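Missing here is one protein chain; the remaining ones are kept as they sit in the complex.
So, subunit A:
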Amino acid sequence: MRETTASGAPLHPPPPVDSVHGHSASSLVDLPSLPPADDSTLDLFRYTPIPTILLRIVELDALPVICQVSESLEAVSGACRREQLLGRTVDAFFDDNVNLPSVASAHNAIRVALDSKRPFQLEVVLADGRTAWSIRAVPIGRHGSPQYIQMELQNTTEERHRQLQLEERLYANETYRMLVETVKDYAIFMLDPKGLVATWNAGAQVFKGYTKDEIIGKHFSNFYGDEDRANDKPGRELRDALRDGRCEDEGWRYRKDGSRFWANVVITPVYREGTLLGFSKVTRDLSERKAAESQLIDAYEEASKLKSEFLANMSHEIRTPMHGMLSALTLLLDTRLNPEQLELARVIEESGEVLLQVINDILDYSKLATGSFSISHDIISVAEIIQSVFRAHQKVCKSGLTLETNLDPHLPQAAEGDSLRYRQIMQNFMSNAMKFTESGYVRVNATLKEEDDEFYTILTEVVDTGIGLPAGAASSLFTPFTQFEMNSTKRYKGTGLGLSICKSLAELMGGNIGYHPNPEGHGSTFWFTARLKKVNQLRIADALQEKLESLSAPSVTASPFEDIKLAATNTRILLAEDNLINQKVMLKMLAGLGFANIDRAIDGREAVTLATKHPPPYDAILMDINMPMLDGVAATREIRSLGVHTPIIAMTANALKGQAESYIAKGMTAYVAKPVDRKLLIKVLLKCLRGKTESPS
């Protein structure tokens, strides 16, 4: 029979069974000198509930013999009767009983107890690995020579089982604790229910730089940035974790030294029997992943920029010969062509124009994509832009289709913006709506959505009753090239870039763009917003004044030509122009309109001198922009600063619309493009001189 000895160390003496003789020089329990047959002694052994054998030592080297056996021993020994054991050695009892410890272990206990003269307890586990016994041998004798051995035998299986379970649990706990404490790649720690740090591991120390002593008891918001703290993000995360059972976040976390790292954080509430113990917090450092991500993004952006630059270069290169082709074609169309040739030439013309549009779109798009596109800040009137686009479409409107505009009366008369680009978006929306709507209406709504001290936010919508969009298409509407790919087989349908360009333009104007179905049934609504800066009130007042004047002074004669001749009488005009040829032509033209008194200035300096005489001698000044000495803009500034309000008409060959409007913003009254068109000049002069006839001051 094999068995293991769990514990072989001699134990301290247990309290003596008989406490009469408490004193003892050695640890050997002294036996009172009572006759062995004393009843009480016999009873003591016989009835002890602990299975006990009393052995008497007969000879020093021989095995002790059994002189007493407790009744309780019979319960464990099974078949063995007390009477059969008396006078025999322990072998008689232990042998042949697989349920009991081996004879050897009993001998061993006796020997150690005798040798050490101290009580000795032996833990024995049987071969089944489960049944456990405790054998306790107590040497009893006088004057240091043992005469008896009291042997107690107890089944400790249950106890041992409990002990093992406890140990196992302790061991598991310890393992987990070590695991958590030594992990360096994750910061794992506990927070108490208020968010104070309760535990700390190596990973947390590595990530956050705090030692255990420094951080325990501090609030975990120490790891967050100022902004997050101001927004009570830490508190919100705890509340979210309580509500959802878990809260995950990715963001910057700060170390003790103030540096930061990109972290993934999971907070989980921890409960025991329904009570919140606190929160577990696991943090991972994702800095490397974040760096890799931003590298990827950089690489992507670089590639995309190269692509856009390539597109820009290509479209520029294509545009030049395209212009040549189209001009040649225009000439060709002017020659005598037979109907068939004319038809073919028209096809070329039409395709050429579409192609040019495509190229222009790509050029715009690639400029927008590379960020080399800027928006100008001129004085614009949204209502006027909308009406002008609207009028253009009215002319080509299909029958069965109504065009409507709803302009908010609160729309500003003037605001800073880019009329060309505003128009471009409007144009795109309108032509799309017209293209896809056979009957019903196309309606333009423009409203002042928001106004603060500095900006107007204007919402412009184009609503149609056309075919609308299939569900799901809306999301890719503003993505570049989507339509391009879908419709590559359909010509004349556009590039698919239009809306994505509009999106970028709207964003450049500080606004947004979007689509939703027509709320009144089938059809589409395309909308965009633009944030336009307010302009100085005085200028708006001027613009309004002008408008009122033009309304209140209807023309008295039939033609503008007659009007101007009338207006020209008794007026004096200054022409500031450095180029003598232009001067000569302008003089001739003005003379032809009935202006008899015209002074000339050869540069801006002379213009200022002449215009600011007292009293101001002129009814109107025609001012070239680029002049030596002092240019037209600077001259105007000087004239205005000297308190002279004579209308000044800018003449410029840089006749981009936005640019011309910026001259007005700089104090000029009106502009005409060079080469000066006579009809336009008449119109502008009439406008400027009307004020004079109204108020002769």
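One rule holds for everything that comes next: contacts are C-beta pairs under 8 Å (C-beta built on N, C-alpha and C of every residue); 3 or more make two chains touch, one makes a residue touch a chain; residues count from 1.
In this section, contacts and distances are computed from a predicted model.
Student: One chain is missing here; what is its name in UniProt, given the choices "Putative histidine phosphotransferase HPT1p", "Large ribosomal subunit protein bL19m", "C2H2-type zinc finger protein" or "Actin-related protein 2/3 complex subunit"?
Tutor: UniProt lists the chain left out of the view as "Putative histidine phosphotransferase HPT1p".
Student: Thinking of the whole complex, not just what is shown, which of A:42, A:104 or A:580 touches the missing chain?
Tutor: Missing-chain contact among the listed residues: A:580.
Student: Please pick, from A:159, A:562 or A:677, the residue that touches the omitted chain in the full complex.
Tutor: A:677
Student: Would you mind spotting which of A:142, A:588, A:613 or A:645 touches the chain that isn't drawn?
Tutor: For the chain that is not drawn, the touching residue is A:588.
Student: Touching the absent chain in the whole complex: find that residue among A:62, A:230, A:331 or A:396.
Tutor: Touching the chain that is not displayed is residue A:331.
Student: For the chain that got dropped from the picture, name the residues of subunit A it touches.
Tutor: Touching the missing chain: residues 327, 331, 334, 578-582, 584-585, 588-589, 592, 624, 626, 628, 653, 674-678.
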